[in-house]
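These notes are about the structure you will find just below.
Of the protein chains in this complex, all but one are displayed in their positions.
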Amino acid sequence: MIYALRELRSKFKSGIKNPLFIFVILLALLPLALQEPYLLYVATLVLIYIVIAVSWNILAESGQFSLGHAAFFGIGAYTSTLLYKYFLVNPLLGMPFSALTSCALALLMGVICLPLREFYLAIATLALSEVLRTIVIMLPEITGGAVGLGIPPLFGGNRVLNYYLMLAIAVIALSTLYAVRRSKLYLALVTLRCDEVVASSIGINPVKYRLYAFLLSALFPGLCGGFFSFYVGFIDPFSVFNIEISIAPQIMSVLGGIYTFWGPIIGALIIEPVKEFLRISMPTGYLVVYGIIMILCIRFLPRGIMEALKAYTGMSEAVPVGGRKCSR
Amino acid sequence: MLEVKDVYKRFGGLEALKGVSFCVNKGELIGLIGPNGAGKTTLFNVISGLLKPEKGIIKFKGIDIVGLRPYEIARLGIGRTFQLSRPLMDMTLLDNVAVACIYGGRKRVGLKEARSIALEKLRLVGLADKAHLTPKSLTLLERKILEISRALALDPELLLLDEPLSGLSPREIDMHVSLIKKIREDLGVTVIWIEHVMRAIMGAVDRVIVLHQGAKIAEGSPREVAKDSNVIKAYLGEEYAKG
Partner (left out) sequence: MDPSIITFFQVMMCGLLVGGLYALFSVGLNVIFGVMKIINFAHGEFLMLGGYLTYFLFMLANIDPLLSIPITMALLFLVGFLIEKSLIKPLAGGPPYSYILLTLGISIALQNIALILWTGNYRSVPVWYSALPLSIGPISVGLSLVVAFTVAVILTAILYVLLKRTTFGKSVRALSQNPELAQAMGINVSKMYTLTFCLGAMVAGVAGSLVAFTMYIFPSVGFEIAIKSFCIVILGGLGSFGGAIVGALLLGLAESFTSVYLPGGSGWAPVVFFAVLLITLVVKPQGLLGAKA
């Protein structure tokens, strides 16, 4: 584990000329172009979804297909909110705790899901997410119940400052997950996904690495959740435990290219703005776009945009190719 | 090196292994044969930790390994291949071997070092030029070779090969057998080899163990075993001396 951290640090330092770096610079300059506060709001949401999508993807890389990621977001949101409400903890201090509770939940979920595969795992994670939501609703004295809680917005509601805070979170998340992708931990996860029996036979402890994957994929969504409640100044179980938060990263990952780094990012960049735009022009049933995109994507572009790009540019199979569960 | 004593394994009502006992000494090349359903792969699964026997003791280098998880057994130095080769399809050949180096090798290595070790191992078996491709583009023989390289990346002291020759042409069989012999001679790895292709295995191994319906029915040199009446009876009705 120490080895992994050391590797992470050296990767950090060598990554300056990286496309990720350029991407971050572009994102940092964005508020100059988007003066309209609503657009900045959408941009912040996009950042959140980028982080959640890339995080979800890491879990998928280990072969664990979660339909309950909203749970991590939700618990993060409630952690920072309740810490503020009961202990007057500054949200900026509260957010790391959000990440912590999210990780604790991830461990719990991971352990429960250890014997489960594929569909069973998906349903179990969905069930856990729903249970958490129900618990929150049923304890209104503590959590505000279905009605929710109002809290003072961060930075007095200044959209630009909030955007940069979220950008900072996103940068930390993306660089960490980017470094993980280049580490030996990643190889273990992909091996687990491809063939669990083979993974065992070459010395990979499946329990350890499945749990690592859960932890890694829950950390940043939890952090985002912690940020989100203070960003909108309001929290309620239906918005933060919304199943959409569980489903969106999947569509985004599949559209952009599952099992790749940029896939979920591209997916989020496309889908989230489209969704928000539709929400304004078509307040009822705008989510139909999710459904249609999902259908079209799976049907015609099952490996996502990244794969189509690779084919188009004629790149050879120099990097792990995503899309298919390993077949014999 | 490997001591198997009185191993019993049952699946519901079926007794797959009945009191199997034998020893394997360091550096030996042992053949494990028997008609289909004899329990050979089950025995491998028990040794490598994928299955837990109901009864019996298995000692590897003096260490009791029954009850250990498969990955712990791999790290102790037992590598294996599978009957139908299972390459990691979404990873390059290089990574296929590198991941074994990292997680199963004797010492802790980083990713870069593991990849260079892996490249060396691929070079030894002649797959270095395909190191950056995925197993999708490999022929059957190449996949089997990859499977063995991956197991060897563990620097194992004991290698379990499960029907490595199945599906190969006669020429490929000869190539693969010489690879296996090389592994024993050059690398000093002890090998237990399950096989149905008799002509190949009988000529190459030091000793043969014969299983039939879960029990060991014979053990000895290839010539002794070939003449053993129990063995002939077990194989009667089957194509004898295939290949």
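Note that the chains take the letters A and B in the order they are written out, and that residue 1 is the start of every chain.
In this section, contacts are C-beta pairs under 8 Å (C-beta built on N, C-alpha and C of every residue); 3 or more make two chains touch, one makes a residue touch a chain.
Since this is a predicted model, take the numbers as computed values, not measurements.
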### Summary
Contacts of the unshown chain among the visible ones are A
### Task
May I ask which residue of A:Ile22, A:Val131, A:Val147 or A:Val197 touches the chain that does not appear here?
A:Val131
### Touch with the omitted chain, as defined above, among A:Leu27, A:Val232, A:Val254 or A:Ala268
A:Val254
#### Entry: Options A:Phe23, A:Tyr41 or A:Tyr286, residue touching the unrepresented chain
A:Tyr286
### Message
Tell me which stretches of subunit A touch the chain missing from the display.
### Response
60, 65, 112, 115-116, 118-120, 122-124, 126-128, 130-131, 134-135, 137-138, 247, 250-251, 254, 258, 282, 284-288, 290-295, 297-299, 302, 323-325
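Criterion: only the chains that are shown with their structure count from here on.
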### Query
Where the CA atoms of subunit A average out and where those of subunit B average out, how many Å apart are those spots?
42
#### Entry: subunit A partner contacts - residues on subunit B that touch it in the complex
48-50, 69-71, 74-75, 79-80, 82, 84-86, 88-92, 95, 98-100, 102-105, 108, 110-111, 114, 132-134, 136-137, 150-151, 153-154
### Footprint of subunit B on subunit A - complex, ascending
3, 7, 182-184, 187-188, 190-191, 193-195, 197-206, 259, 316-318, 320-322, 324, 326-328
